[in-house]
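Removed from the display is one protein chain of the complex; every other protein chain stays in position.
And now, chain A:
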Amino acid sequence: MSAPVADAPAAEIVYKIISSDGVVSKMSEKAVQQSKTLSNLIENLGYTIENIETRDPIPVTNVNGKTMAKVAELCEKHKADAIPEDNMNVLKTLTIPEWDQKFLKIEDEALFDLILASNFLDIKGLMYYGCKTVSNMAKGKTTAELREIFGINTDEQDAAEETAQKAAAEVA
């Protein structure tokens, strides 16, 4: 007598997201819920388990593929976590979990891209951890040190650079 075949468990939806440079990333249903913007987009555009396979990827034109891949990685990691509370006193004593500390140990420009993505996609955890990381870089630094760390010119440097560019343009 053959054993009865159990029903397959309900499949989780996997969304495809296409970035500004045409790169496609994948995010699970639970991971997507970390982003309020993506959640609203999916709901408003009517993506369902029935039609997900036949539809185009979800367009996110403000984020490039490399950054979106990092975003997806972080959202998958935290997909079972509650969205952090938006409370000043809680945030003031925020500590960045170890996994996220390692995750955010990247080039400054990539870090800023991630923060901008978290702002646009409304991913509170990434926003708080990212901004806290930048804040830790700035803590205890003088103005000159801040300019060096973040690559910010003084007004004189900006003016000199502009002058040099104009001169170069005239030569060309």
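Odds and ends about this structure:
What we mean here is this: a contact is a pair of C-beta atoms (placed from the backbone, for glycine too) under 8 Å apart; a residue touches a chain by one contact, two chains touch by 3 or more; residues count from 1.
What we mean here is this: contacts and distances are computed from a predicted model.
For the chain of the complex excluded from view, the name given in UniProt is "F-box/SPRY domain-containing protein 1" [choices: "Transfer RNA methyltransferase 82", "F-box/SPRY domain-containing protein 1", "39S ribosomal protein L39, mitochondrial-like" or "Eukaryotic porin-domain-containing protein"].
For the chain left out of this panel, the touching residue among A:50, A:98 or A:155 is A:155.
When the full complex is taken into account, the listed residue touching the unshown chain is A:63, out of A:17, A:38, A:63 or A:123. Along chain A, the points of touch with the absent chain fall at residues 20, 61-64, 67, 88, 91-92, 94, 107-109, 112-113, 115-117, 119-120, 127-128, 131-132, 134-136, 138-157, 160-161, 164-165, 168-169, 171-172.
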